[in-house]
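Here the complex is missing a single protein chain, while all its other protein chains stay put.
Moving on to chain A:
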Amino acid sequence: MILFLCSPNDVSARWFVAALRRHHGVAAQIITPQELVYAPDMQHRLDGPETFGSVTLTSHGRLDSGSIRGVVNRLEYLPDAHLARVNATDRAYIQQELLAIWSSWISALPCPVINRPTAISVTGPLFHPAIWQHHAAAAGLASAPMLYDVDLPDPVPPAPVHSVIVCKDQCHSTSVPPDLFRACRDLAYYAGFDMLEVMFGRGPTGTVFSHASPLPDLSRAKPGLVAQVAQIFQEGAP
């Protein structure tokens, strides 16, 4: 089974899942963070280098780590509505525990996972905007001058007008010049993402880096991206 882990409101993921099924016969299932966190039965086992995980979902029954063939991780948060009556200290503790546990559970899956979580974020690496600016410059992308000062509000990046979706070694865009693709791939690599949307705005001297998101707007995806993701999961590419 192929899983799209995403918010119930992630319309673009639903569109992408439908496109995968319609054009490539890939049967992917949307799984929400609510289904994971409120699952009646989950386990995560570690025994030396061996790991095993399973979760029983109300909607899809039992999934175990051996039966999941691929994951697109678009989780932004883990829900905590069930903690509404828990005191603030315990609630904060449980939120940390849930993040630690589910990040590890997803990371341990032996199948291809597009954007694996890290230990501190279920979405993947978590960067301050200044670090994105730094990585973009290091990758060779032009950026507007940005001064971060403890006594000043954070600088505002140029509004995005173009974007490119990087997926592993390929870039997908009709509005960004291909000569920027290599730098975009390098940025995704430095940042540690398999899939990343890189956005550009207008600076004083031309197109400049605006910001980047590990949760691309998949409704902007071109057929090439749908085909690439289908191929990743059909081939089980790492």
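Throughout what follows, a contact is a pair of C-beta atoms (placed from the backbone, for glycine too) under 8 Å apart; a residue touches a chain by one contact, two chains touch by 3 or more; residues count from 1.
In this text, contacts and distances are computed from a predicted model.
Peer 1: Which listed name, "LLM class flavin-dependent oxidoreductase", "Glutathione synthase/RimK-type ligase, ATP-grasp superfamily", "Branched-chain amino acid ABC transporter permease" or "Spermidine/putrescine import ATP-binding protein PotA", is the one UniProt assigns to the chain that has been left out?
Peer 2: The record names the chain that does not appear here as "Glutathione synthase/RimK-type ligase, ATP-grasp superfamily".
Peer 1: Looking at the whole complex, which of A:Ile94, A:Cys111 or A:Ala227 touches the chain that is not displayed?
Peer 2: Only one of A:Ile94, A:Cys111 or A:Ala227 touches the chain omitted from view, namely A:Ile94.
Peer 1: In terms of residues, what is the contact footprint of the unshown chain on chain A?
Peer 2: Answer for chain A: residues 39-49, 51, 82-83, 86, 93-94, 96-101, 103-105, 107-108, 117-120, 125, 128, 130-131, 133-134, 136-138, 143, 145-152 touch the chain left out.
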